[in-house]
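Showing just some of the chains, left in place.
Labels run A and B following the written order; every chain starts at residue 1.
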Amino acid sequence: MDKPEKLMIDGKRLDGRSPEELRPFKIVAGALERADGSAYVEMGNNKVFAAVYGPREMHPRHHALPDQAVLRCRYNMAPFSVDDRKKPGPNRRSIEISKVTREALEPVMFLELYPRSVIDVFVEVLQADAGTRTAGINAASVALADAGIPMKDLVSSVAVGKVEETVVMDLFKEEDQWGTTDMPIAMIPRKKAITLLQMDGHFTEEEFKYALDLASRGCTQIYEAQRQALKEKYTMRKEEE
Amino acid sequence: MAEIVSRVKRDYIASLIQQGKRADGRATDQFREVSVEKDLIKTADGSARVKIGKTHVLVGVKLQKGEPFPDTPDSGVLIVGSELLPMASPTFEVGPPREEAIELARVVDRGIRESESIDLDKLVIKSGEEVWSVFIDIDVLDHDGNLIDASALAAIAALTDVKALKEEGWTLPEFPLKEKPVAVTVVKVNGKLIVDPKLDEEQVMDARLTIVTTEDDSICAMQKGCAGSFQKEEIEQAYVIARGKAAELRKLLG
């Protein structure tokens, strides 16, 4: 992939979006059969499943905590999800993303309700297009709710960044690779509480503040879609009854 | 740790099968609903999703330049991997692939390799130096039994989805796929043979036999599994069942 000459043309991005616009996205609750809860998310060309098992007994037992559940997250990319085949198994990047995913979700959990047990969250990226961790968090959040696990609220996530001096919403692959800055954020939108914040690149103070606002707007839009997905799943269940 | 099914349920399933019936009403030689979808993953050169009942497998194929094996300098390379994702079953664990996943990948590999499904000799860029490697990666997303048949079908479906590349070094008009092998696993429960076991049926099976056949009904690979045994007549009967079912499944490849 060669670097494009420009990443912004006449105020529009290479995929035709305005700087403030999210990519098309799709959120489905209950997308898998076996898991206690699950979700499928597309954000642009990202395709991601999340599955939740638990609360269930922890193995091995000495990893359990006496006064709360352990939340375990595993972010994984399918070997065919990226341009150069990814060797199966965890690497340093996926271990870090698994950690920040867990920390993005923990603020909405009531882990103290389930001492000695574990809640497992598995994120599988089938097709990657920049922002896989945010898509994974969006899916995981819905999957947790779909599993019927009590939560304070949903967590919503999007990356903002900077492309040729413009702060933009929800980077896609070319922007991620050739842009200046990438800042994935997760929030509890109604509380404006930020649960994930990472940043690589360059922001002045002003850009940074604007980026936080922009991310907040993006998360709110995704939050609505997450709720809608859960509502649809619930309605379908009701109809089936 | 296997998933635990109560003894009562196990006995019920097994005694039904002995009477030629199944808990979900299927005939002994009947598959659950099978769907095959292709061209799902842009980052792969070919992809397919197979669902058999609640079992759900996604396969992506990637072609990459690499070195040939030293003993086959004039052949492309075929590599099949599989991940029994922990999301697919409460009993699948995080970690390196265990024997079940390894056997799955190797049986799928053998069906494709031994049927000469892919004309690997055409995938040479420079003899002894550079060839195309065909990576077939199996992602098991939901496990409700019969993973071998689902994975083998998804693998061959994903191969039919591979188009000619637009990369330097690729000179073929299309991907050289010559044969569509199909795996059918026949399972023995209480002396009866059934196809397409659901997970709870797998938990009561004595033995299984996977038979991979090609379009002319000949056999290109087999694999017996589990702690039981087969009589010769059962194996011959399994072959007849497998070639019939393979013909049905092959139609789904389009």
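The definition used in the following text is that a residue touches a chain if its C-beta (ideal position, glycine included) is under 8 Å from a C-beta of that chain, and two chains touch if they have at least 3 such contacts.
Since this is a predicted model, take the numbers as computed values, not measurements.
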- Note on the structure: Counting every copy in the structure file gives the formula A x3, B x3
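Here is the rule we go by: only the chains that are shown with their structure count from here on.
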- Item | Separation of mean Cα positions, chain B and chain A [Å, integer] | 32
- Which of the residues in chain B come into contact with chain A in the complex? 1, 40-44, 47, 54, 56, 58, 60-62, 64, 81, 83, 85-90, 94, 96-97, 135, 137, 139, 141-144
- Which bits of chain A are touching chain B when the two form their complex? 32-35, 38, 45, 47, 49-51, 53, 56, 59, 74, 76, 78-85, 88-89, 120, 122, 124, 126-128
